[in-house]
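Removed from the display is one protein chain of the complex; every other protein chain stays in position.
For clarity, chains are labelled A and B in written order, and residue numbers in each chain start from 1.
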Amino acid sequence: MNQRLRLLVLALAAAMFLLAVWIGGALVSEERYATQLALRNLAPSLQHWFGTDWLGRDMFARTLKGLSVSVGVGIIAAAASSLIAVVLGLAAAVLGRWADRFVTWLIDLFMSVPHLVSLILISFTLGGGLPGVVAGIALTHWPSLARIIRAEVLALRSAEYVQISRRLGKSRMWIAGKHMLPHLRPQLIVGALLLFPHAVLHEAAITFIGLGLSPHEPAIGIILSESMRYLSTGMWWLAFFPGLCLLLVVLAFDVMGRSLNQLWNPHTSQR
Amino acid sequence: MQVLEVKDLAVSFKRYERGFRQKETDVISGLNLTLNAGEILAVVGASGSGKSLLAHAVLGILPDNAAMSGEIWFEGEPLTPMKQAALRGKAIAFIPQSVTYLDPLMRVGEQVRTSVRTGDPAVEQRRVFERYCLRPEAAKLYPFQLSGGMMRRVMVSMAAVSGARLIIADEPTPGLDPASLAQALGHLRELADAGAAVMLITHDLESSVTVADRIAVFHAGRTVEVAPASAFAGHGDALRHPYSQALWRALPQNEFQQIAGSRLASVSASGGSMNADNIGFRYGRKQPWLFRGMTLSLSPGEIVGLSGTSGSGKTTFARILAGYERPFEGNVTIHGAPPPAKGFHPVQLIFQHPEKSVNPRWRMREMLREGGEADERMMELLGIREEWLDRWPHELSGGELQRFCVARALGPGTRFLIADEITTMLDAITQAQIWHALLQIAEERNLGLLVISHDESLLKRLCTRRIELTR
Partner (left out) sequence: MAMEMNHIFLWLIRKTLRSAVLLVAVCAVSFFLIKQSPVDPVQAYIGADMMRVSPEQRAQIERYWGLDQPGAVQFGSWLSAAVRGDLGTSMMYRQPVADVIGERFRNSLALMAAAWVLSGLLGFGLGVLAAWKQGTWADRLIRWYCYALASTPAFWIGLVLLMVFAVWLGWFPVGLGIPAGALAEEVTIADRLHHLILPALTLSIVGVAGVALHTRQKLMDVMESDYVLFAKARGERGFTLLRRHGLRNIALPAITLQFASFSELFGGAVLAEQVFSYPGLGQAAVEAGTRGDVPLLLGIVLFSAIFVFAGNLIADLLYQVVDPRIREGAAG
């Protein structure tokens, strides 16, 4: 099996895994992780793969549900971020020098504060909860993708074959659709995909510090921050498994993005 | 004394096709040559035909996805990978073609010193710089600060100090003007006269004949003929293989015309002419002028030649005429009116590097259609084959791509055509074919043609009028 095929298989496997987590978690009903005081503080076993917590809730069900929430929130936030990035990146490259200067300045502005600090600020502004998380992540992650899109479109505009096309009488719209879009499509998809891991990680982080999703949701960040209280009592499974699963989910997004990038990027597609 | 012998060399690559299939492409399928001390052997073939790989194969630096077979003997002994590793840079040296082969962060003096194999590096470096007329201060320069001529001399000195007995020069004269060309070739002659065996890999048959002792003609992956340079004279009768004869005869200073009876177009004053009035250009208000006061008049049916030293702004001038740039002063008019800002531009420009002029993600068929309906007769004239239409640009050679670029530029709305060094990188046969086709079409449609080139013989062949652009 050559390298190309291997990459595609990898990307597909990652996608399937994510789909399973997302749908599986969504299908978990509340009763699966309801409080069962009789089953408190159990270590991992065959009946409870990830053990139970201090309220007797099954950690596996909680984790799965939490992952689903994280994936869902991550996708929404990453999609919003990508949209902003595409619009602003294109605007900068296409609408003339002033638009370019403005967007570049805007990018510098948003990149001058560390992500987490911005997230805290935005979350504070919107009073925490889901809107705060989604808005925060969308507004902090668009700059890097916008930069890439802007650079790509600028390079395309100065490509010889694009200039020739114009002198052959083709309109700007025609050139955009026929010459530029085929080039940009893979870049966009890969760029957006590679946003997901960051989005999910940051969502978990902001929830972990207490400024994200509300404690009623079994989000991974909540699970992990609550587990801190019980670590010294030796209940290691409360933190270990949920975090490990989050790692796998983020890794899956990353693998998907990177494999597709290597497949489609002309520089590496001959390796 | 025989220094190098290559027998049945074959080099192939593994490439990915669309989808997941891997394909092995033979780039060289049978190369044979011998080289003696003190002589220059020129290996002449079309650009991109894979002859550079010959150098990499002898040195043992082929890329990982290349497979090699055949035998190479150096000074009577088989050249194994171990021997190659031992002899690289010592007994066998390589002269590359551009500044990208020098470490950008290392001063050139240091880079030359690291090539010295015998004696004190500092002393040798100073000595070789003197020999090649390089100022001692040049040793402190970085590659990006070198002029083209200085860069070539630095690379020759790196080969000279290594004391190599076999020197391989890969395309050392890409598109050079006659003076620099003569100087570069002169250096190689000196190296050979000092006792080294020199292999010159190039696409330029014309200049090879002036400096080489023997010439190996390379075509379609094989050595077609190896003949002494003296055989390349007159009608080419001393040459045995039909391809070498055709190559020789296709040169503009020889017969050039393949189609009998084609003559130069006469000037007919019908329709509007293109006028460039007092054109001046510079890159910014505070920058020095690239050129000023350029005035040119091109009538339909006329063929004008434009030449000048590199960097004199010929390409920029061409771009201004074709509407790619706006002049800083002066203006361009066609039949008295300024050319349209949108829509098909009546002045079409064909660029030197066809690989950059086509969208790598389009098939050739689409690309051709961009210029208007594909005329079967034009395709036949230009030698475009039906099966190429379904190929991707990276699957075609420079010569094949350039035919498409010419066809695309000859749409129904074209009144004037500017050819900016369009065949400089191509072999003589392709060059002749393309120009014959162009001349015929230009005559039929009464187009005005501006030919930019530094090839004197070509310009003499084609043009009725000449303009020189000097700095």
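Some observations on this one:
As a working rule, a residue touches a chain if its C-beta (ideal position, glycine included) is under 8 Å from a C-beta of that chain, and two chains touch if they have at least 3 such contacts.
All of these numbers come straight from a predicted model, not from anything done at the bench.
Between the chain not shown and the residues A:79, A:94 or A:111, the one that touches is A:111. Only one of A:69, A:162 or A:255 touches the absent chain when the whole complex is considered: A:255. Across A:7, A:133 or A:246, the single residue that touches the chain missing here is A:246. Among the residues A:148, A:189 or A:205, only A:205 touches the chain that is left out of the figure.
Against the chain not shown here, subunit B presents residues 59, 61, 85, 87-90, 93-94, 96, 98, 100-106, 114-115, 142, 144-145, 158, 162.
Residues 105, 108-109, 111-117, 120-127, 197, 201, 204-205, 208-211, 224, 227-228, 231-232, 234, 236, 239-240, 243-244, 246-247, 250-251, 253-255, 258 are the ones on subunit A that touch the missing chain.
Please note the rule applied: only the chains that are shown with their structure count from here on.
Once the centre of each chain is set as its mean CA position, subunit A and subunit B turn out to be 48 Å apart. For subunit B in complex with subunit A, the residues that touch the partner chain are 15-16, 20, 22, 65, 322-324, 342-345, 348-349, 351, 353, 356-361, 370-371, 408, 411, 413. By the touch criterion stated above, subunit A contacts subunit B in their complex at residues 2, 4-5, 8, 159-161, 163-165, 167-171, 179, 182-183, 266, 269-270.
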